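With one protein chain held back, the other chains of the complex are shown just where they sit.
Each chain carries a letter (A and B) given by its place in the written order, and its residues are counted from 1.
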Amino acid sequence: MSITDTTTAADPAVRGRRRAGGHRPSVTDRSARMSYLFVSGYVLLALAFGVVPTLYALRMSFFNGQGQFVWFANFIHVSQDFRFMPAVTHVGLFIAAWLIGLLFLVTLLALIIHSIGRRWLSSSVRFIYYIPGALAGASSVVLWLFVLDPTVSPVSAVLRALGSESLIQTVAPGNLPVVFAVIAFWTGAGGWIVVMYGALNSISIEVLEAARLDGANAIQTALHIQLPMLRKWISYMAIMSLAAGTQLFVEPKVLSQATHGVVPVDYSLNQLAYLYAFKQQDLNGSAAIAVMMLVVSLGLSVYVVIRGGLFERG
Amino acid sequence: MTTHNRRAAMTRQRRVLVTTAVAASLFAAAACSSATPDTDDSDAPDDSDGTSYGFETVEQDPSAPITVWVDASRQPAADAFIAANPDFPINVETYDGGADGSGSFQTKVEAFNQAGSGWPDVVFSTQNNDASWASQGTDPFAAPLDKGYFEQAFLDGFTPGALNPLTVDGTIYGLRNDLAPTVTWYNQSLLDEFGYDVPTTWEEYEALGEKVAVEHPGYIIGTVGDSFTPEIFFWAAKAPVNVVEGVDQLSCDTSDPKAVAMAELLDNLIAKGVLASQSVFSPEFVQSYGDKVLMLPGPVWYAGALFSNPDSLNAAPGTIAAGLPLAWDGETPAAGNVGGGTWFISRHSANLENAKTFLEWVTSDPAYQVDVAQGLPAYKEVGDLWLAKQAETGFFTDSFADNVSTAAGQVWDGWGFPKFSQEAVWAKTIIPELAAGKSLVDLLPAWETAIKNEAQVNGYQVS
Partner (left out) sequence: MSVALFFVAFFVVPIIWVLIASGKSTRDLITTGPFEPGTFADLAANWSALVSFQDGVIFRWLGNSGYYSLTALVITLATSIPAGYAFALGTFRGRKVLLTMTLVVMLIPNTALVLPIFLEMSAVGLIGHALAVILPFSFFPFGVYLTYIYFSTSVPRDLLDAARIDGCGEISVFLRIAMPLARPVIALVGFFSFVANWNNFFLPFLTVPGPKSPIQVGLTQLLSSVPAFNPTAAGVTVIQLPTLALATLLAATPVLLVFLFSQRFLVSGMTAGGTKE
């Protein structure tokens, strides 16, 4: 019996009837009160470190340095910056290259690992896939300084095959979206593979057995049984990756440091927001960029939330 | 059914109202709390000891400890000070010094400005253009030093031109730690072996390059692969591409004859293969040119970073010489400048006297600057002592001390120190194109546009 059936059946109609019942003994009311208790700790933290800062940023984007309300002046000013459109293009290309690769490859690799019989092998492979994720930010500068330089790189054969003879050529502007996508995938995939693997584990064995008995092979099982049940997880991964993609910051910063500025410090929108705030002392412009990024991610996420049923129960 | 719908609608409505109310109240709260902090954080100037600092200070406390920020390489300076002044109340904190354009100094100051507290008393920065922003704004960080705070006699003790990066609108806002003028490094023994003369003009340099290309291919007389290349070549060529005319005025003209002449010279030599296109810090440079460096115009700190460094060029003692800066034929020679750290004192300091004591010591006391420091001190007296000490080791040829001293005083003053990094603009705009084989002369207009764009977003009016 599928889980989804039971839970959806419990939904609107039944709930509505219960509530309309007025003063029924409140298993539901008690549950609701306890729910408030359960979320209270998180809500406190969320208010302090999520909501208030977000509202602050929102406010900053509509006001100027003297505290006057200036409608959309900050947004217009920022979008006319000569670095703005290039940054948008960079981020767009990066997301296109990365998101598709990530969603597809992570799911594929998670399915493959899940199908590995021996537990030690499966754990080891997951561990290996994860290791790059432990190298963050400043600690990876030296790594990329060497890995992207064909004269000393462990993958120099690959770089040369792709036509690069020097570090500068590897990070030529046209290559950067792909370079960043590869780096971001290298560091980020392992974590998501672990999540997807955990999600796959939560699918009842009986369901898989039933499919097998029905004659489904691995691919059919994957496509018709496992993937649909992973809908929420994949949606979540899509949203988070979208957000992470629009907020591209660490990879260009690391490469910028490694190449001493050949990869510019204003490559991505997030970097531009940072420069506005801390280099140009224009906090309002910075907030405007952040709000624009938020609106785009939010818009795309709403689409994914609805299609992926993220807010539905079960 | 209807009851359910109406109830659901009411619940939704109520939900929306509650959310809006909460949001609005938080918005208001945020609005109130985020009002720009009053920029005038200072009390009446403290003239209790009769001296006027020339700017509004906070209330002074002669026993308050001072907080000093240094980078790891300047920690020995703080340590030496503490050793010489054991009872001095001081807290030393290390940070990255703003190295590699990280901007951490500016970021932190901006955060403190917003919060209204937290500034350190003394800061060291590896970047030499921090005075451009630290002296400006509604709540400037840097204290002016020449309006009554430091004695003029002390300030005059710096090598002429050393305090230029720290002078904004005629006022000095900090002290220079070390100098980094460019000299014409060359390999004396190779030069003798090949029978060449040391060039004294750019024209002679170019001619030498052409000869080397034919007679000794594989040898180089310079590099153009670093982001500080314009500071070596275009600065010394007196090209007006970075003229900071005022706090918010910048002019840049890459079509100026000097800029074009230098670009043509570089293009010519690059094409002839006598200018390496790798960074001097890259593995390729060491691999390909390790012992083929005939000449290398570059900053004084190449001495320790490249020539006497066993992991880099690892030159044999006595072979490397520091030649004087080059000049255009018929003109006075000019040196460029690549780096040189700076010290600042915060306007918000509660113990300006102690901060001054520290700063005077650290820039001019031989116990640090001669005995420990690795760079050419900017304070003339200790600078000369330092050069003499380097000369004693005999690693470089005899003329080293004199030539470097001369070069230190020949840094062209027509190259400014704007709020943005010229090196970053060069790295972003020129280096990839040069690597792709474009000519520098063709890239000049793009370079000018890039400089002007960057200047404008940093608040400059360009011409």
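Here are a few things to note about the model shown:
In this text, a residue touches a chain if its C-beta (ideal position, glycine included) is under 8 Å from a C-beta of that chain, and two chains touch if they have at least 3 such contacts.
Quick caveat: nothing in here was measured; it's all calculated off a predicted structure.
Considering the full assembly, B:Gly341 is the residue among B:Pro325, B:Gly341, B:Gly383 or B:Pro432 that touches the omitted chain. Residue A:Ile128 is the one among A:Ala96, A:Ile128 or A:Ala161 that touches the chain missing from this view. From the set B:Gly54, B:Pro76 or B:Gly409, the residue in touch with the chain omitted from the display is B:Pro76, counting the whole complex.
Hidden from this view is one chain, which touches chain B at 11, 15, 18-19, 30, 33-34, 71-73, 75-76, 93-97, 99-100, 102, 104, 107-108, 111, 114-118, 126, 178, 180, 281, 283, 286-287, 299, 301, 304-305, 309-311, 338-339, 341, 372-375.
The omitted chain makes contact with chain A at the following residues, 1, 3, 6-7, 10, 15, 27-28, 30-39, 41-43, 45-46, 48-54, 56-57, 105, 108-109, 112-113, 116, 119, 123, 125-143, 145-147, 152-156, 186, 189-191, 194-195, 197-199, 201-206, 229, 232-233, 236, 239-240, 243, 246-247, 249, 257, 260, 270, 273-274, 277, 283, 286-287, 289-291, 293-294, 297-298, 301, 305, 310-311, 313-314.
The definition used in the following text is that only the chains that are shown with their structure count from here on.
With centres set at the average Cα position, the gap from chain A to chain B is 38 Å.
By the touch criterion given at the top, residues 16-17, 19-20, 47, 51-52, 55-56, 58-60, 65-67, 81-83, 149, 151-152, 166-169, 171-173, 257, 259-265, 277-281, 283 of chain A touch chain B in their complex. Remark: chain B residues 3-4, 7-8, 23, 26-27, 29-31, 34-36, 100-103, 106-107, 110-111, 114, 133, 137, 226-227, 278-279, 282-284, 287, 419-421, 423-424, 426-428, 431-432, 435-436, 453, 456-459 touch chain A in the complex.
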